[in-house]
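A short write-up of the structure that comes next.
Note that one protein chain of the assembly has been removed; the remaining protein chains are unaltered in position.
After this line comes chain A, so read on.
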Amino acid sequence: MTETMSQPRTLFDKIWDNHVVERRDDGTCLLYIDRHLVHEVTSPQAFEGLRMAGRKVRRPDATLAVADHNVPTAHREKGIAEEDSRIQVETLEKNCREFGVEMYGMDDPRQGIVHIIGPEQGMTQPGMTIVCGDSHTSTHGAFGALAFGIGTSEVEHVLATQTLIQRPAKNMRVTVDGKRPIGTTAKDLILAIIGKIGTAGGTGHVIEYAGEAIRELSMAGRMTVCNMSIEAGARAGMIAPDETTFEYLKGRPMAPKAGNWEQALEVWRGLPSDPGAHYDKEVTLHASEIEPQVTWGTSPQDVLPVSGAIPNPADARDDGQRRAIERALEYMGLTPGAKLTDVKLDKVFIGSCTNGRIEDLREVAKVVGGRHVADGVHAMIVPGSGLVKEQAEEEGLDKVFVEAGFDWRDAGCSMCLAMNADRLQPGERCASTSNRNFEGRQGRGGRTHLMSPAMAAAAALTGHITDVRELASS
């Protein structure tokens, strides 16, 4: 034991070691969980399980609940029209009251997408273990936390015991060297990474993102990158905490208070991976080679630089890949060889836990710069939280958006997964800043092209996929 402790360790290894309650003979560990976020879709059956077994929530003080997936993003004062959705949100409220868990209600300005509000409130901190019944919990890894999504049975397990039975993941490091070219954002970095390693590239691993291009990202950008770790197959993504992280956290409502701040900083500064730490897998990309990215297919790995052309199934490396490309092209209604920038759009969705932060909205406003949404395009902007909305309105961004013809909404997941009333009609094509382009994700038969907020804004203005760098210079 002491021997392994003295070996150089990764950020992941350190957090893991700090949270092991018990190690079993077969290598599984009982892992302590510092923070637990709860939302309406994946929790009702967990609370029901507790109730049936007569169990309590072990640490209500470490648990925070919010309704985000189902909530309407317009005319909220009228309540939720769909009965099932309303029952689910009401069930969460009831469960939180019964078990003493704090919940941000629909009319609370702090309400928003679970992965936006954790960081916003300062709940997400370096060195923590954080879970939520949602795969994009990986977002919180941007702070140098070990954060991952769990299923409902595990939600129940954490509520009852504040622990999980886990086996350590393998370490993978993805390094993005050099500086980002102008027009290339955090979203483009992560899409390029997924394009390179594939949607199963990180399976069984925790990805640590490193390199100059990663270090230079703001916390918002780092969250965008870690958010999509799950699309790269990894349950968690993480970035070593540094001054950018501490700066962001300082003074937030749930961050360590003055008396503890210095002590926390000392602990956090010891977290980054030791020199010489071992990684089971290493991948390197060069930021200078990464252009703005756009997905063309029905998997996040179906991604190309915006200057690219729709792939031809005839060029596939094997039968399996050829069939997959054919199926994707048929679903997406695209012709092999066509230029990406010729693809016309019906809808634009800007928001989600990937890109629904204030920094993302500022990017969008910059691109809009007095222009108007193209005729026939419906473009909506859904802030990630009530506080993001407030901040945007304080900066006058809402006026820029509304004058340009964007639909400015209330906070929630919205058309990222189309569980509320916001969704695509069959055959409709959408430029989206979210994270999944699966068949039917944004509505049955809907066609999704993933891209950055700046690229989505450019697409809204022209009505087709557009290289934001060209728009800026025109």
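The rule we apply is simple: a contact is a pair of C-beta atoms (placed from the backbone, for glycine too) under 8 Å apart; a residue touches a chain by one contact, two chains touch by 3 or more; residues count from 1.
Everything below uses one rule, namely that contacts and distances are computed from a predicted model.
**Student:** Under which of the names "Nitrite/sulfite reductase", "Anti-sigma regulatory factor (Ser/Thr protein kinase)", "3-isopropylmalate dehydratase small subunit" or "Phenylacetate-CoA oxygenase subunit PaaJ" is the non-displayed chain listed in UniProt?
**Tutor:** Its record in UniProt gives the absent chain the protein name "3-isopropylmalate dehydratase small subunit".
**Student:** Looking beyond the chains shown, say which of A:P72, A:G149 or A:G412 touches the absent one.
**Tutor:** Touching the chain that is not displayed is residue A:G149.
**Student:** Check the options A:P119, A:G133 or A:P292 and report the residue that touches the missing chain.
**Tutor:** In the complete complex, the chain left out is touched by residue A:G133.
**Student:** Residues on chain A that touch the omitted chain in the whole complex?
**Tutor:** Here the touching residues of chain A are 21-22, 24, 26, 28, 30, 32, 34, 41-42, 44-45, 48-49, 53, 55, 58, 61-62, 69-70, 82, 84-85, 87-88, 91, 128, 133-135, 149-154, 156-157, 160-163, 165, 167, 199-200, 203-204, 230, 233, 235, 256-257, 260, 263-264, 267, 299, 320, 324, 417-419, 426, 436, 438-441, 444-445.
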